[in-house]
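Some notes on the structure that comes next.
Excluded from the complex is one protein chain; the other protein chains are retained at their positions.
Let's look at chain A:
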Amino acid sequence: MSDEKKKTIGQVLVGTWNTQTIVAIGIGAALFGVLMNYGGIPIFTNTRLTTAQLVPVFVGALFGPLPAFVASTVGNIIADLIGGWGYWFDWSIGNGVLAFFVGLLPVYGADIKNGIFTATQAIIYAVIALVGNAIAFGVVTPVLTVLFYGGELNITFAQSLFGGLANVLVLVVLGIPILFLLASRYAKGTNLKEEE
């Protein structure tokens, strides 16, 4: 793996769209949809403390930001479909944007597949989780709410605040240990050498 060509930032952002990535996004989206419905507790109107937010951590760590974006967006659409609380595309895209930020892991050098995840990267990850939530639910979702639904801004901002805090909690408290766990799981396989 070490002799792999260095990728440009653009390639890291887009990710490689092979069959493996598509399957990962599909499974991620299904998990997101189901966990959004059954894997959390409601804390405010249509807002949950949900383990679904772990999905972009996995997809992002292994496949990069854009796959994480698609997984979360499709996942949220599926969640709306089976949830019966109406269709909220502003939130689907908001969650996608958050997933994009969470999935930036490979950009700042965290290489989970080769077992690289340091304490500094964990701190960067936590900061990005916070900033990502602020941008996704403080800017993107409200703008789309006005655009698509023409209002309910008061409620959207309240939801953003509660939902964002819940997401940060899940992403940091559960996400960081999982990333370390994943990195150490993959690290076991890195000292092997291919025989000629």
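What we mean here is this: contacts are C-beta pairs under 8 Å (C-beta built on N, C-alpha and C of every residue); 3 or more make two chains touch, one makes a residue touch a chain; residues count from 1.
The rule we apply is simple: contacts and distances are computed from a predicted model.
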Among "Cobalt transport protein", "Heme-copper oxidase subunit III", "RNA polymerase sigma-70 factor" or "Transketolase, N-terminal subunit", the UniProt name of the subunit that does not appear here: "Cobalt transport protein"
Contacting the left-out chain in the complete assembly, out of A:Ile22, A:Val127 or A:Val143: A:Ile22
Interface with the unshown chain - residue positions in chain A: 17-20, 22-31, 33-35, 38-39, 41-42, 44-46, 51, 54-55, 58, 62, 70-71, 74-75, 78, 80-87, 148-151, 154-155, 158, 178
